[in-house]
Structures are given as C-alpha cells and as structure tokens.
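The complex appears here minus one protein chain, its other protein chains still in place.
== chain A ==
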Amino acid sequence: MRVQTNNVDSFHNLQELRHSASLVTKVFVQRDYSQGTVCRFQTKFPSELDNRIERTLLEETVKTLNSYYVEAEKIGGQSYLEGCLACATAYIVFLCMETRYDKVLKKISGYIQEQNEKIYAPRGLLLTDPIERGMRVLEISLFEDRGSGSSSPSSSMSSAAGSAR
C-alpha cells in the first residue's frame, strides 16, 4: 500500500489513506461499564480484525487509553483544588483556564494520532478519537486499497456481518 513507503509525512498519510483507500467497514470497541460510569473501553478483541492486526497491539492501545481516562477522572487532591478554586470564583476561571480533563484529552488525541501513524495506518486501519463519538465507542475503520482490494464494499460488509456472530 502507498502509506507503507513513507511514515514521516504523518498527517498527509492519514489523509491519503482516507482518499486513496476505500472504506470497507467499521468496527466498534464498546465501553466497559463493569467498574461503574468511569470511562473505560473493553479489551475484547473484535473478530473482524483477526487477520489485520496483532491482538497485543490493540490491547496495548486500549489499555493506554483507559489509563489516560482514569488519570483524567481521578478524584484526588488536584481535582479538589481545581473545584474549590473554580467555585470561589463562581466558575469564571473556567473561561480562561483549561481544566485537567481538557489537558488529558489533548494528550489522548496526540496519542491516537501517533498510534494511527505508527501502527494502524500501515495496516489499513484508522482509530477515531472516542470524544468524536460521544465517548461511547472506539471506532476502528478498516480500509482497503482501491484496485488491489478483492472484495467490493457491500460484499465485504456482509462477510463481516457473517463473521460477527
């Protein structure tokens, strides 16, 4: 595939991936609510990605994302201080200051960008930041190179439906 040749030109590669390759299907990694309402994604490996990427790589990505969210939502000294300071100023300080959660979200989007460039784009996959999907799912788009792809979008969709079980 084209994107394998140059990993240096980061953002352009991802754009090229979107334009040169055709979208086959999307897989959604759901939220894991077993520990309450904290933002956490399941580490269960979707079957559609079996021959696309190694299990450990995706698990590693999801675990790192989960740790970032834990850091963002941690209720501790810093969140108390931030809350008390904001309350004392009638929350006007939030208009000028970035909250800790916002800072962690920026780190997350940087991390996802980096993972896309290094690991997922070379394999024809693309992760979408969960914040763009309402923090409900981690969307993984599967691409196939135009021309070299053996299956058309609709038939591969039904084959993915069949393997979804």
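Quick note on the criterion: a contact is a pair of C-beta atoms (placed from the backbone, for glycine too) under 8 Å apart; a residue touches a chain by one contact, two chains touch by 3 or more; residues count from 1.
Everything that follows uses one rule, which is that contacts and distances are computed from a predicted model.
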Per UniProt, the name of the complex member that is left out, chosen from "EF-hand domain-containing protein", "AP-2 complex subunit alpha", "holo-[acyl-carrier-protein] synthase" or "Palmitoyltransferase": "Palmitoyltransferase"
Residue of A:Lys63, A:Lys118 or A:Arg136 touching the missing chain in the full complex: A:Arg136
If the hidden chain were put back, which of A:Leu49, A:Ala72 or A:Leu125 would touch it? A:Ala72
Just checking the interface: what residues of chain A touch the absent partner chain? 18, 23, 25-28, 31, 33-37, 72-75, 79-80, 82-84, 86-87, 90-92, 94, 99-102, 105, 131-137, 139, 153-154, 157-158, 161, 164-165
